[in-house]
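The structure that follows is given in the form of C-alpha cells.
Every protein chain but one is kept in place in this view of the complex.
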Amino acid sequence: MEVNGLILLLPLAASILMVTFPVNRFPFGGLALSVTLAAFLLTWVVDPGSLQANWLQSGNFNLPLLFSIHDLRLIRLIIGISGLVQFYSLFYLSSSANHRSYFSLLCFFTFAMLGLATSTHLLVTFVFWELVGYTSYRLIGFDTTTSSTSAALKALLINKVGDVCFLIGILMLASTGLLSTSNLAPGSAGTLPLLLIFVGVVAKSAQAPLFPWLTAAMAGPTPVSALLHSATMVAAGVLVLLRLVPLLNDTVSTVISFTGGVTLLLGGLLAIFSYDIKRILAYSTISQLGLMVLAIGTGAHASGYLHLQTHAIFKAGLFLCAGVFIHHGVISGHANPNDIRHFSNPNGWLKWSWVILSGSLVGLPLTAGFLSKEAILHDMMTFSASLSLFVWASIPLTALYVGRVSYFLVVKKTESSPLHALLLPALLLSLVSVTWFVAAITTEAPTGWVSIIISQTLVIAGLFAGFRLARISFAEKSWHTNLGLDGLYDKKMPQLATAWGRAGIAVDRQIIDRLVHAWAYITVLFAHLTSWFDRAIVDLTLVGGSAWVVRFTGQIVRVPMSGKVQGYLLWALFSLFLFLVLWLLL
Amino acid sequence: MQEAYSISEVKGGLAYLLPELTLTAGILLIIIAGIIWHNKSRLWEISITLFVITVLMAGVLIVYDWPQNSIRLFFGFIQQTDFAAYFKLLVLTGCALTAGMSRKKSVEHPAEYFTLVLSVALGSTLFITSNHAVMFLLSLELISLPSYMLTALGRGKGGAEAGLKYFLFGSTVTAVMIFGWSLLYSATGTFDFTSSAFIDQLTQNAEPTAYLASALIIAGLLFKVSAVPFHLWAPDTYQAASAAIAAFFSTVPKLAGLAVLAKILLAFHLFGQSPVPFAAIVGVLSMASITLGNVGALRQKHAKRLMAYSSIAQAGFLLLALVPFDQSGLHALQFYSAVYLVMNFATFYVIGQFEHHQNVQTVEDFSGQAGASWALALVITTGLIALIGLPPTGGFMAKLFLFSSLWSSTSVSPTLRLVFLILGLLNTVVALFYYLKIPYYLFVKNRQNTPNRLPWELQGVLSVLLALALLVAFVLPGLLMGWINKTTFVL
Partner (left out) sequence: MSPVLLYLSFLLFALGVLVVLTKRDAIVVLLGIELILSAAILNAIHFNQQFPDRMDGQLFALFIIVIAVCEAVVGMSIIIRVYRYYHTAVPDQINELNER
C-alpha cells in the first residue's frame, strides 16, 4: 500500500472506528482531530502521484478506482479546514450533543470530499459526490429539530434533482468512452451530456435557480455551515466543472457563464437585504461560487481555481467568526442571536480577523482574496470583455454588503472578554490569508495596474456606501429571501393546482349533476319493473337451494383458513409439493 | 445471441416507453406534492388531479403509439406488442376507476396512497411487457411492494394485520419464484424467456430442474392472479382493505399477472413440444380455482370477503382461457379480461357507496337497502349477473367466447375437454347462489325498511356507466371483439 492512499483512508478509518467504538464516553473529538492532523502532516511527506486499484471487474466490464494525488494544496486545504472545524466544534458543540456521530460524520465528510477532489474517473467521482451529499444531509439535520430536518430534506431533494441529471450525463459520456478525466479530448462530447452534468453542478454549487437549499441549510450547526459552504461541499460542483474544462464547447460555455454571472449578481443583491449573519454569508457564498463558475465558463479556469482555494480559506474563517458572534449572543441571552443588529463584539482579536477575512472577500490588498480576484478580473478582461461586466458590477456590490455587515460588527465598541479558544481557528485562517499574499505576491502577482486601481476604488466606494446603508433599516420583504422562489414553490404552485381542481368541481356541478338527475328518472322507472321480476325469480331459486349447499360445502374450505399466515403458507407450499410429487409419479 | 450493451440502445428504447415515463413522472410529482402541501384536503385534490392527468396521458400515449408489430427494447428486457398494449390499457383503466372510487375520508395519506397506486400501475405496465427475468422480477416487486403498503396503510388494526399477512405470504412465494428463476438459468443459460436460445435449450435438455423451476415460477404467478393454491391471502386482504383498494387488487395486478402468465406458459409449452402437459395442468388449476372459490364464497357473510372468493373463482375462469394455447383462446382471454374489469368494478363501486353511506359490511346489511338507491341496486345486480355469466350482460358473451374457444381447441384430450366444460358450467350454477344473495337481500328482504336515500355522486354516475357498458358488451360484442381480433400474439 502506498503512503498516498493513507491520506484518503485515515479519515475513513477514523469514522468507522468511531461508529463501532464500544465505549460511549470517549473524547471522540480528540480522536477525530488527531487523525485529521496526522493526515494533514502526511501531505508533506508523500510524493505526488496516482493511485490505482481495481474495484469491479466482470466480463469485459472494468471499473478502476483512480485517484490523482497531485494537487497537494487543495488536499491540504480540505484537510486543514476540516481539522479547524473539528477543533472549533470541540468548543462549540454542547456536551449533551451526540459527539460520536457528529465527529464520525465530520471525518467521513473529509474522506468523501477528498475522494471527490482526487478521483479521476467520473463514475468514482459520482460515488463520492453522492457520499458528500448524504453526509451533508446528515450534518444539516444534526440538530433534530423540525426546521433543520426540513432544511436537510430540502437540501437533499434539490441536490437529488442535480444528481439524477449528473448521472444521466455521465452515462451519456460513458457511451463515448470519456469517463476517465485524465485523457479528455477537446470537443469530443456532445452538448447535452455536458449540460446535464452542469445541472448537477448548479444544484451542488447552489447556482441560480437551485440555490434556496443553501440558505435553508444554515439551520445546521455553524461549524457545519463553515465546512459545507467553504472549501467543501459547494466547491464539489466547481471541481467537477474544472475537470470537464477540455470538453466544453461554445454553447455549454455560454450557458455556464450566464448562469454564473446571474448567480454572482443575485447572491450579492440578496445579501444586502438580510439581517441574519449566516444568511448573509450564505448569499455571499452563492455569489462567490457564481464568480468561479463564470470564470470557468469564460475560460479563466486557472484563476477560477485559485479563487476556489482562497475563497475556501476566507469563507471558512468568516463563518467561524460569525459562530463566535452567535455563541457570544447566545451566552448573553439574545432572543435572536443570528441578527447582526444585536451583535456585540466580545474581543479585539475577533474584530481584526473579521476585518482581514472580509477584506479578503472584497479583494483588498495584503489578503489572498486580492490575488485571486484580480487574477480573475485580468483573465476575464483578456478572454471576454463583455462578460467581465458581470464581475465589474459585482465588485461594488460585494463591498456594499460587506461594508454594511462590518459596520455592525466592527464599528461598535469592543468588550474585552478573554481570548476564547473558539477564536483560534478564525485567527489562524486570517493569518494564512495574509501569509498567502505575502508568499505569492512575488510569483503570482496580478498584472494590469489600471484594472487594479479601478477595482480598488470601486471596493472602497462600495465599503463606504455600505457603512451608510447600515444606518438605514428596512423591513425584510418576502423576495429578499431567495428571491421569492420559496414563495413560488410553496404558494403559487398550490394555488394553480387548486384552481385546476376547482374548475373540475365546477364542471362536475354544472354538467354532470344535470345528467345525473335525468338518469335518475329513467332508473326509477326501470327499477320498478325489475324489482317485480327479481322477486318472482330470486325467491324461488335462492330460498330453497342455498341453505343446504352452504352447510354441506362450507366445511371443506374452512380448514386452511385459520387466520394464521404461516398456516396459509404451509397449505400453499404443501399443495405445490404435492403437485410436484404427483407430476413426477404420473 | 447477446446484443451489444450500448447507451444508444437505451436512448432509442426510451422513445417507446413514453407511457411508463409519464407514469414515473406522475409518481415523482405526487411525491413532491406530498412534501410541499400538508393540508390534507388540498393535498387530496392535488394528488387526485395529478393522478388522473397522469393515467389519462399514459393511456392516450398507449393508444397513440399503438405498436404495429413486436419491438424488442433494452437488449431484450422489454418487448412491446399489441397484446401487451391492450393489457396495459386495461390496467390503466383499472387505475383510473380506482381513483374515481377512492374517497377523501377513508384515505389517511393522500399523496402516499396515490403514489402507491400509481407505482402498481407502473409496475404492471412494465411487468406486462417484461421479457427478461430481471425486468420480470423488478416489475413484479414494483407491483407487490406498493400493494403490501397499500394494504398496511388501510384502516387501523385490520389493515396492519392484512398487510403483514399479505407481505409474508407474498414475499415467501416471490422468494420461491426467484429461486425457480435461478434454477431455470442453470437449465437454459439465459434469462430472456422468449429468446430462441431459451426455447432451444428447454427442448434439447429436458432436465428435472427445469420442470421444478417452471413449477416454482408458475406458482409465483398464481399468487399474483390469486388462483388456487396460492389464493389464501386474498380474503383477509380484501376484507381489511377499503372497497376501492379491494377492487384495485382484484383487477390490476391480476390482469397484469395473467398477461405474463400467458406469455410464460407459451414459452414453457414450447409450441406443444414440451413433455409436460401444461394445458392439462392449467386446466386442473383453473377447475380447482373455480370450485374452491365458489364453494368458499357460499358461506361468506362479509360482502368484500365474498367478493374475494368471487375473484378467486374468476381467476379460475381467466386461467381456463389459457388452456387452448391458441390465438382464439387468447382472444377470449382478452375479452374476458376487459369484461371482468368492468363487472368487478361495477360491483365494487356499489359496495363502496353502500359501505360509505349506510355502513353496510355484511351481506345481511344490504337487506331492504334497495330503497336507498334503485339505480345502484340495479347496477350491482347487473354486475353480479355478469359475474355469474348470464344474459343480458357482457359476462355472458365472455363466458360464451371462452367455452367455445375451449371446445374448438386441440390442446387437451376430448375427454378432459368435456370434463372441463361440464365442471365449468356446473360451477356457473353454483355461483348463482352466492352472487344473487346480495340482490336478494336488497330487493326482497325487509321491504318495509325505508333507508336514507343515497346522495348522487361521481361514483354513482361511474357505476351506472359501467353497468351500461356491460349491457352494451352483450348487445354489441363486436365493438370490442373486432378490436381484439386485430391483435396478434407473438412470442
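To keep things simple, chains are lettered A and B as they appear, and every chain counts its residues starting from 1.
Please note the rule applied: a contact is a pair of C-beta atoms (placed from the backbone, for glycine too) under 8 Å apart; a residue touches a chain by one contact, two chains touch by 3 or more.
These numbers come from a predicted model, not from an experiment.
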Give the residue, chosen from B:70, B:106 or B:172, that touches the chain omitted from the document.
-> B:172
The one of B:182, B:203 or B:273 in touch with the missing chain is B:182
Among B:239, B:274, B:382 or B:487, the residue in touch with the chain that has been omitted | B:239
Residue-wise, where is chain A in contact with the chain that is not depicted?
-> 58-59, 61, 557-558, 561-566, 569-570, 573
Footprint left on chain B by the chain that the document does not show = 2, 133-134, 137-138, 141, 145, 148-149, 152, 156-158, 160-165, 167-168, 171-172, 174-176, 178-179, 181-183, 185-186, 189-191, 235-236, 239-240
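The working rule: only the chains that are shown with their structure count from here on.
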In their complex, what parts of chain B are in touch with chain A?
-> 6-8, 32-33, 35-37, 42, 45-46, 49-50, 164-165, 168-169, 172-173, 176, 208, 211-212, 215-216, 219, 223, 228-230, 232-233, 235-236, 276, 281, 292, 295-296, 298-299, 370, 374-375, 377-378, 381, 430, 432-434, 436-437, 439-440, 443-444, 456, 458, 460-461, 464
Residues of chain A touching chain B in their complex?
-> 153, 157, 171-172, 174-175, 489-490, 493-494, 497-498, 500-501, 504, 508, 512-513, 515-517, 519-520, 523-524, 526-528, 530-531, 534-535, 538-539, 541-542, 545-546, 549-550, 553-554, 556-558, 560-561, 563, 565-566, 568-569, 571-573, 575-576, 579-580, 583-584
